[in-house]
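Missing here: one protein chain of the complex. Every other protein chain is in place.
Let's turn to subunit A:
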Amino acid sequence: MTASIANQTAIIGIGATAFTRSSGVAVDRLAADAASAAMDDARLDPADIDGVIAYASGARAEDLIVPLGLPNVGYSATVQLGGASGVSALQVAAGAIVSGLARHVLVFIARNGSTESRIGARISSILPSPQLRTAFEHPVGLFSPAQHYSMICRRHMHEYGTRREDLAEVALTMRAHAQLNPKAQMFGRELTMEKYLSSRPIAEPYLLADCCLETDGAVAVILSAAAEAPAGRPRVLVSGAAEGRPPSGDDLSNRDPFFDIGLTYAAPRAFEMAGLRPEDLDIAMIYDCFTFEVIHQLEELGVCPRGEGGPFVRSGAIRLGGRLPVNPHGGLMSEGHLGGMGHIAEAVRQLRGDAGERQVDGTEAVAVTGWGDFGDGSVAILMRG
């Protein structure tokens, strides 16, 4: 019998800055603002924080510890899993708390992703096996995630009949949801099918409207033992968490099976830990770096069989009011892109019943996924309890 982190910890605080195209401030200020808001929300003081997990890109732990004067940090970590790092960090934090290494762990991202470290520059410094990029990809004109991932999308279209309109449905859904989120970068800017189809091609099949945003801002969350959650409001338990890597995790070219991703391996572990099945979810927070990645992850999460993600989204299932609403906040595509930490914060709001106009009534179970690098994956199952 092994110890488990299942239901042992809770997310007791969330905090975020505005999501903007230009913050006008340095990342340490962004980090301090989001962390302060999270501590207030958790009803903790700086001296209570004894663990810090900084995101793989952006501000480092010291950028937060020094300005806020956190005197008691004795545990720190950074997860190197690209965009899956934030959700993986929940697993790392929960492990630290359950093992007694830390009591209150603050997980954060702070970056000027729009004005300073756009994806092109950011990605080349954090991707695994950079020698493969240099030797076999750059010389043939292959440079960016949009290009890599659009090749997976094209193959999926070929094998399973996934359609352009399915990609559009993801983009339109994210944008429609963002109209209910005044803090979203795309609030007040509706997207129509006509506008989607006329957006300029980036790496076909991906058009500009298939791609996520670039964002300046910060998000922080605080994990503690479940028993330490403040009284008087619903607890958000970390019921299951896992990460995974597909075969040939640092290189897409010879992956076999080609559609395996980290989530293929992580999802069964996380659901087993939580004692849940995919059909028990009320909301899915899917790392929507590009439209097809939502379809792909819904399949590998187990929401629908592989190859049926297109028809699933086509049915309207991922819209608010649909069978499984995805990203009520608008996601990376329309709220803003802070490494998926915004997905965790929204899951907490929904489980607390604090999501305002976009609240999914009666939410009890939410899955949050992360997607990084060449399809590494993470997933957390959060439950009201």
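Just so we're on the same page, contacts are C-beta pairs under 8 Å (C-beta built on N, C-alpha and C of every residue); 3 or more make two chains touch, one makes a residue touch a chain; residues count from 1.
Note that contacts and distances are computed from a predicted model.
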Which of "Decarboxylase", "Protein FixA", "Zn-ribbon domain-containing OB-fold protein" or "L-cystine import ATP-binding protein TcyN" matches, in UniProt, the chain that is not displayed:
"Zn-ribbon domain-containing OB-fold protein"
Contacting the left-out chain in the complete assembly, out of A:Val92, A:Val105, A:Ala184 or A:Ala203
A:Ala203
Out of A:Gly24, A:Gly141 or A:Gly188, which is the one that touches the chain we can't see?
A:Gly141
Out of A:Ile126, A:Met151 or A:Leu320, which residue would touch the omitted chain in the full complex?
A:Met151
Sole residue of A:Ser22, A:Ser99 or A:Ser253 that reaches the chain not shown, by the stated touch rule
A:Ser253
Since one chain isn't shown, list which residues of subunit A touch it in the complete complex.
120, 131-132, 134-144, 146-147, 150-152, 154-155, 158, 200-206, 248, 251-254
